[in-house]
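Complex shown without one protein chain; remaining protein chains in place.
On to chain A.
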Amino acid sequence: MSIRLATGGRLIDRNSTVKFTFNGKSMTGADGDTLASALLANDQMLVGRSFKYHRPRGIVASGAEEPNALVNLGQGAHHEPNQRATTTELFPNLIATSQNHWPSLEYDIGALNGFFARYLTAGFYYKTFMQPRAFWKHVYEPFIRQSAGLGKAPDPETRDPDIYEHFYAFVDVLVVGGGVAGLQAARAAGESGAKVLVLEQTAFWGGRAPVDGGEIDGLSPDDWIKKTVQALEAMPNVTLRTRNMGAGVYDHGYVLGYERLTDHLANTRGPRHRLWRIRARQVIAATGAIERPISFAGNDVPGVMLASAARDYLINFGIAVGRKTVVVTNNDDAYRTAIALKKAGQDVPVVIDAREFGGGALMQEAKALGIRVETGRAIAKVKGGKRVTGVALCAMAGGGAMVEEIACDAVAMSGGWSPVVHLWSHCGGKLTWDDEQSFFRPDSSKAPTGADGQAFVVCAGAADGHMHLRYVLQDADLKGKGVAVSLGCDRPQTTLPTAPDSVETPLMPVWLMPANAWDDLRMKAWLDFQNDVKVSDVQLAAREGYESVEHTKRYTTLGMATDQGKLSNINGLATLAASLGEDIPNVGTTTFRPPYTPISMGAIAGEARGEIFQPLRKTPLHDWHEANGAHWEPVGHWRRPYCFLRDGEDVEQAVHREVLATRNSLGLLDASTLGKIIVKGPDAGRFLDMLYTNMMSTLKPGKCRYGLMCSENGFLSDDGVVARIDEDTFLCHTTTGGADRIHAHMEEWLQTEWWDWQVYTANVTEQYAQVAVVGPNARKLLEKLGGMDVGKETLPFMGWVDGTLAGFPVRVYRISFSGELSYEIAVPAHLGRAFWDKVLEAGAEWDATPYGTEALHIMRAEKGFIMIGDETDGTIIPQDLGLHWAISKKKDDYLGKRAQARSHMTDPERWQLVGLETLDGSVLPDGAYAVAPGNNANGQRNTQGRVTSTYHSPTLGKGIAMGLVRHGPDRMDEVITFIGDDGETEHKARIVNPVFFDPEGEKQNV
């Protein structure tokens, strides 16, 4: 059993107890505990079930690399699955439950899978579950999905009650990792005057050094760390942040920091997580190293743990992970665990050292303490189910013949260390295999490079492969100074901290224990604890030809679990290499991807959620609409009223009322969302001649002209009315959705092609409120408002004029998108609401009726006016829509002209715009296609046209539609057949002129 000892625990406050529950059981921990250490203090080694076989799983590690101890944390809206117990700081009333089992952690029916382990090898599912075909969807897949997955999903019906935010930091040097290497590197860089930010993922500084022991400048590591942190805190150019993980390194020195602000608190106020978006000129990754497990049979039984973790729990938290702990190792470092346990009064029955002659000074020290050491030996297998009960000792060289069984309840294993090279690798840094130390470390000649081709990441300390305190500090000091100099700072004068030299006997690579382990042992020797990948699985993958490391990973799922292979990757690679008879570096590694450990989606989204996710753009009249029954329609980032609902009306009734009121008397439209772009300069006319298909340079000041814009491919992309303000100034109206796009389009051409033209553009869409006053009584209303002459001589159709109306400064455009007498009146945005109120008040005598987008659409369709996005879809050229009149024949060029000369564009078979009317006055289905006889070569029904817009016209009392039909304009009065979306229902329609209403324009030109 694991227990809290009476003394020890440098990170906990024994006097401050913290109550929490695990699987409903009340437990007590200490302030400073992690959830994992608190569970161990309560003898809760069994914490979860594995992914595939649902095998019992215990705590293996003490930090971010933990693959097993994942829990559901919190309840209700605060619930979060897959929380790593080893990095979860304990807080009062924490509620945790274990995952992936039914009915309980102790008795999991899914563990039956384990009985079939012989059949459930790597990739077995690729070889079966194929017959009968329907069973995959209905039987096999639901079963597999139910047994897979880990934590419980968050509640879908509540929103995350926590808030998140983004921070921005721009620094010269970012140091990731607050161990002794990070601190020394930061100090060296900081002394140079560079702006330094140091991130440490845990809540404390110093990393492993205090646990591993030793001496720095004659001080204990704890004291040296304290002193160094104080020195750093005193530097104004250095910022220190704990609980902040360097999550990912991206191109151009962009680094993500993931700061957990309230996860360790019982009562949360303020942001929970903060995502730091950091631009660093140089990154020093002092991210340390992670210990590797050893592959022996039963290495997944709860109670088998990394030797470093056992030492962490002892020294940091005062916990003995077992009463009798066997240590198994291939290196000297694990002896530190044995020694520490022994000194704490714990029983260490044996240290099993795979090396024939064992280790050096540390081994001697252990022996001197009376610890039994067996060299050249191995663990054949671990005994026990839900907890270790003993180990079978065997010779390292053999197949696993047991020479002795040793009772124990914990095993501390060490297969050597691997530098944490993730941040180095995220952005393209390459690795090199260090044969002596048996790990991949950064290849400094192949660093991640920035835009200038220079390296922008260096690794320092253990992350760079320096495993002893003395050399860690040397390297960190060197890297800190080197980075400062590379940034043009003076060489810092810090003195190199010294630590005593220590000589350790080299490790012996052990990728399988014992070396020639029998089949049945290999089938129980785990590589990936969470995903249940064993040595035998990797060997099978290699045997079946999945030889690339990526193939093996994907075939076996090695390293694809939530720990992303932090413990399993190197052991898996080595196993693959051995299977293929290759050297490890020839096999290579899989790709390291951000983030280093999983980061919350909430933090990624940051503040921009709910109401401020893509904030609404509001016209000056928005609040009036809201208060007056607006039925909203999202249009780009705007909301526009689709119609205004009055008491008891449905949407259709409201739309019809609005159309009829406008046609018969007076309608009002909030046209403020229409794009308004000022184009100004001596070359403005020339520029617009290139942008629009028609001639704009000849437009006279005071006049308006409707224009079409095409893409370089000739397709119609936007339309709108251009007003010439003065000789050098044009105001281009665009569609609501087109404003930003067209402005960008203009700028792209100006900046990349016609950079020498003297033209400026400004998007002034939001500077004006614009109200369309529409209908037979429109002029009367304006005259009633008073202040300017709006008569047809002064302000003819397609003219504009500045003036005042009812005391408001206005610009009045006489343009019409409804076929009615119509004025669009622009007023400065801040006067918009007052002007609208005034218009409504004055218009009451004509029943002035605000109308929405649908009435607008219907009225334009009644007049046969096209709508961008309805009649166009990115594949339509103006010629398809009968808009030849808007295409200048005089101009040498305009955007799209050459494209429109291509053979398919001039093909007479292209579908052309027509009007369509059903034979019975009903409304054609939106988007329906007209069929032609027969099928094409792919068996699809032949078509000859489609509906682009379709409405019930209240004005005409029948359905009207616009559409594109092959040879359409030549086929007037012909009846063609459209098919409903069921593929069967026929809708007959007659081809007619698309101008359904007032074809002579008598209503408009009064």
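Rule of thumb we're sticking to: a contact is a pair of C-beta atoms (placed from the backbone, for glycine too) under 8 Å apart; a residue touches a chain by one contact, two chains touch by 3 or more; residues count from 1.
Criterion: contacts and distances are computed from a predicted model.
Here one chain is missing from view; checked against "Molybdopterin synthase catalytic subunit", "tRNA N6-adenosine threonylcarbamoyltransferase", "NADH-quinone oxidoreductase subunit N" or "Sarcosine oxidase subunit beta", UniProt names that protein "Sarcosine oxidase subunit beta". Listed residues A:Phe529, A:Tyr546, A:Phe687 or A:Trp800: the one in touch with the omitted chain is A:Tyr546. Residue-wise, the contact with the chain that is not shown comes from A:Phe129, picked out of A:Phe129, A:Phe167 or A:Phe204.
Of the options A:Glu783, A:Asp870 or A:Asp998, the residue whose C-beta touches the omitted chain is A:Asp870. Interface note: of A:Gly248, A:Pro271 or A:Gly572, the residue touching the hidden chain in the full complex is A:Gly248.
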